[in-house]
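Encoded as structure tokens, here's the structure I'll be asking about.
A single protein chain has been omitted; all remaining protein chains appear in their positions.
Presenting chain A:
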Amino acid sequence: MSPPTTPSIISLPRFSPHATRTNLATLQYARSSLAFVSGGAAGILGLHGWLHGFLFYLASSLALSLMLWAKAGFKTTKYFATPDVLWVNEVAGNAFSYLLFWTLAYGLVHVYD
């Protein structure tokens, strides 16, 4: 747990498990909403093809991450145990939801006139 090379134990960040889980739940909620909204937007815009669709999803995920990063005062490790959580967590998990709403909006707007 604590290797002898650690410079100082007391300056290591300490996390409350409950707060960490709340943060992760908030992130998940934001990502779910993003999959819903960006899927709908992609469908209404009429994007088609893997390339366009996924570039749009990645770009919107990145935009959300940047906003959350600014919200966290550019200090991710204050809220999450590792800095990558804010950027990659649940992006792949919500890709199916994105596909679903992309298909739905595309179908409603561009297929059924």
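Details
Note that a contact is a pair of C-beta atoms (placed from the backbone, for glycine too) under 8 Å apart; a residue touches a chain by one contact, two chains touch by 3 or more; residues count from 1.
Quick note on the criterion: contacts and distances are computed from a predicted model.
Remark: of the listed names "GPI transamidase subunit PIG-U", "ER membrane protein complex subunit 3", "PRELI/MSF1 domain-containing protein" or "TP53-regulated inhibitor of apoptosis 1", the one matching the undisplayed chain in UniProt is "ER membrane protein complex subunit 3". From the set A:Ala19, A:Val88 or A:Leu104, the residue in touch with the chain omitted from the display is A:Leu104, counting the whole complex. Chain A residues in contact with the hidden partner, per the touch definition given at the top, are 1-2, 4, 6-14, 17, 21, 25, 28-29, 31-33, 35-36, 42-43, 46-50, 53, 75, 77-78, 90, 93-94, 96-104, 106-108, 110-113.
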